[in-house]
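Removed from the display is one protein chain of the complex; every other protein chain stays in position.
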Amino acid sequence: MPTILGQNQYGKAENRVVKITRDGDTHHIKDLNVSVALSGDMDDVHYSGSNANVLPTDTTKNTVYAFAKEHGIESAEQFGIHLARHFVSSQEPIHRARIRIEEYSWERIATSDGNSRFIGADEVKHSFVRKGQETRVSQITYDGENWEVISGLKDLTVMNSTNSEFWGYVKDKYTTLKEAYDRILATDVSARWRYNWTSDEQRMPNWEKSYEQARKHMLQAFAETYSLSLQQTLYQMGSRIINSRSEIDEIRFSLPNNHHFLVDLEPFGLKNDNEVYFAADRPYGLIEATVLRDGVEPQIPVDMTNL
Amino acid sequence: MPTILGQNQYGKAENRVVKITRDGDTHHIKDLNVSVALSGDMDDVHYSGSNANVLPTDTTKNTVYAFAKEHGIESAEQFGIHLARHFVSSQEPIHRARIRIEEYSWERIATSDGNSRFIGADEVKHSFVRKGQETRVSQITYDGENWEVISGLKDLTVMNSTNSEFWGYVKDKYTTLKEAYDRILATDVSARWRYNWTSDEQRMPNWEKSYEQARKHMLQAFAETYSLSLQQTLYQMGSRIINSRSEIDEIRFSLPNNHHFLVDLEPFGLKNDNEVYFAADRPYGLIEATVLRDGVEPQIPVDMTNL
Amino acid sequence: MPTILGQNQYGKAENRVVKITRDGDTHHIKDLNVSVALSGDMDDVHYSGSNANVLPTDTTKNTVYAFAKEHGIESAEQFGIHLARHFVSSQEPIHRARIRIEEYSWERIATSDGNSRFIGADEVKHSFVRKGQETRVSQITYDGENWEVISGLKDLTVMNSTNSEFWGYVKDKYTTLKEAYDRILATDVSARWRYNWTSDEQRMPNWEKSYEQARKHMLQAFAETYSLSLQQTLYQMGSRIINSRSEIDEIRFSLPNNHHFLVDLEPFGLKNDNEVYFAADRPYGLIEATVLRDGVEPQIPVDMTNL
Partner (left out) sequence: MPTILGQNQYGKAENRVVKITRDGDTHHIKDLNVSVALSGDMDDVHYSGSNANVLPTDTTKNTVYAFAKEHGIESAEQFGIHLARHFVSSQEPIHRARIRIEEYSWERIATSDGNSRFIGADEVKHSFVRKGQETRVSQITYDGENWEVISGLKDLTVMNSTNSEFWGYVKDKYTTLKEAYDRILATDVSARWRYNWTSDEQRMPNWEKSYEQARKHMLQAFAETYSLSLQQTLYQMGSRIINSRSEIDEIRFSLPNNHHFLVDLEPFGLKNDNEVYFAADRPYGLIEATVLRDGVEPQIPVDMTNL
């Protein structure tokens, strides 16, 4: 046979599961989008169409919903660990399971201003508005022995309205850019960090707390860095997380430079003193890099944007 | 000529303007997407291509940016009023101007936890994260005499995890739905409300406060209504606003019923006690209605979704 | 009661129905997205939550699928007519039904080049690739007596690489645009045309042929008009349809001016002789107008873009 099969994986993608937990009258929501990808002894299904080793993608979907009941959803990471372990442990042909999860956050709707005629205090305990800021993401991979957990977020849009410069760069024959000594720096943060928890023997991180802290450090580093380049800001964001969270060894960012161009108002006899900007769509700068704990091998894939 | 020209309008759409205002070291952001549509004496440009009456769309774009400097952006509505008045007043062939504005909200990034070595208090005064919840919208129309201001929001996703029922409905030969006595009620609120401010003689509403209050009342009505149908909830949301805000006479909603289907776990020997839901994409129920102050003529267009 | 209910409608939106028809070994596809909106005696469900007059949206979904079997899908318009008639005729509280349909086109995959060892001629009769060009749309409304059928298309992207000028326009203090004597003219056509078929007494148009012809005339008018403004081109596109198709009385367009800016290559010592363009995203000009058969009243809603 002149052609052969290479790496392959399959499963049900984007299973939208919402889990309501009742603590008396107070309800809690977990709102996830779960994608399953399984690999293993799958040559036959590709070469001949024999499904003898194939657990249907429909079954992987059913398992997601059943596990939401059987195990609950303590965190996206813990839920993914339950799922990945199950597929690899229960199906001999499956050698590797990768679970990807998006999580959407909700917050409670504030009560009426003490207007007790309309509402009992219990009622608002089940009413929510979606936060709508970043999407939390997680990827859990298990090969029967070792775990890899990569978590992060995407679409967290941030802006510094000053304390950003850009000058001293290379100039070639195609360079027309003017140097900037006070510009807006804005980006949509996409970040993935890898935990050094890899084995059931190790103590598991507190996934919820770790996420909140990594997010906080990243935002603060963005805000507090006087920036000479988006690369410098990126590195500060990453090293702040590595230095603050011992459970995280590696982080990769993909940061578009959301250009805000100062509008030339001189034709209208007006001076634009860093006040009025045009927020551009395309093209945009795109800055991507990995920041690592010294001595650690990088594992997060380089490409967070698609070909 | 067997064919004639009907209603027409033109202008530059989606001008993305970001305005930074400096109050000492504290910066403030207004982040808008402004669309201009002009109507008037425009037969010639359609019939013969004569542009003698046409102010270029490029000029309407320039005007948006120039006005951000000249007038500032106190509120989306006030900014739209400046623009609409300008086009109608300054260009004889233009008889009507309609300004549509989307506004994106930002909040400040919280400071480091008293870690004064890294950061001075001033630095965080220019750092922002986009809120990412609803998009605020506004439409300002002026014909040289009267104003129409319609404001609102879209993509505000809300959910009640209980206190919603649906039963007692019509059953025909195509009806298979089971009655529900405890279901999730979730929707993406799209709402437009019309102000009764129509003339420069009247006292102008406080646009910012009015928006915040209308949004608050709407959310509370959603949370506090024990719902027998999404229509009932919609009506409560609308009447709460009309009753609470004397400056608003009419509101129209377009509310998708974001179905959350209880997953059947019985095949797996599990009982699903209103815990595990599948969040569906399409199809979805779509409930649309206008709520009016009694005695008022409706003006908000019925179609908030496109053909 | 200080607030009252205004116009309202409800139903199941975006029912994705695919119908396969077998003509021997040759299969045919109809691929639709059907949205149902019903109006009528619906005060109670809004005021009190009584569903006594409410046919569930779930039932409207079931009806779409059942009718695909019972009536087949001869055309989107004919299918919508069956549905609208059914809802108004069979349910006393329902006084008006509006069916909106999107249709996606497919074409056959070409056979192997006479390689008869691999494939019998029958096999390719069931293999399709989605055309991917415009989306065909239709809206059928019925009130028990009269019909309104509005059809059209969206997202048909066209470009003339020459024969477009723009000059002789108004210049005010905010005008900086240079006049153009040879520019690219490009747009994404969104068009809706209204048929003058309104009653079961009239002979029904051939919906499929009418669509193909209207589309063809529109494209040819775009290609063949030497344009002094996008408004002029729009009018030519509309009047060509009205003049060529007696079954169509009115058409409305929403045409973004997809700007292609000539890139200034002089800083690099290069002359750009209408060769290299930057295709911009936002902002864009937006030109909207109705073209009517003389003597006819316009009925297509003015707003094809959302507030």
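Worth pointing out:
Order of writing sets the labels: A, B and C. Residues in every chain begin at 1.
Criterion: a residue touches a chain if its C-beta (ideal position, glycine included) is under 8 Å from a C-beta of that chain, and two chains touch if they have at least 3 such contacts.
These figures come from a predicted structure and were not determined experimentally.
Across the complete structure, the visible chains that the omitted chain touches are A, B, C.
When the missing chain is restored to the complex, the residue among A:Ile20, A:Leu55 or A:Ala186 that touches it is A:Leu55. Only one residue from C:Leu156, C:Leu230 or C:Ile287 touches the chain missing from this view: C:Leu156. Screening B:Asp25, B:Glu179 or B:Asp281 for touch with the missing chain picks out B:Asp281. Touching the missing chain, out of A:Ala68, A:Ile109 or A:Ile150, is residue A:Ile150. Within the entire complex, the positions of chain A that touch the omitted partner chain are 1-16, 35, 37, 42, 45-59, 61-63, 66, 90-91, 93, 100, 137, 139, 150, 152, 166-172, 174-177, 192, 227-229, 231-232, 234-235, 238-239, 242-243, 250, 252, 256-257, 282-294, 298, 301-307.
One chain of the complex is left out; on chain C, the residues touching it are 15-21, 27, 29, 31, 62, 65-66, 68-70, 106, 109-112, 118-119, 123-124, 126-134, 155-163, 184, 216, 219-220, 222-224, 226, 260, 263, 265, 267-268, 270, 272, 274-281.
Contact residues of chain B toward the unshown chain are 173-174, 176, 267-268, 281-282.
Keep in mind that, in the parts below, only the chains that are shown with their structure count from here on.
Seen from the Cα centre of chain B, the chain whose own Cα centre is farthest off is A. For chain A, the set of residues touching two or more other chains reads 267-268, 281.
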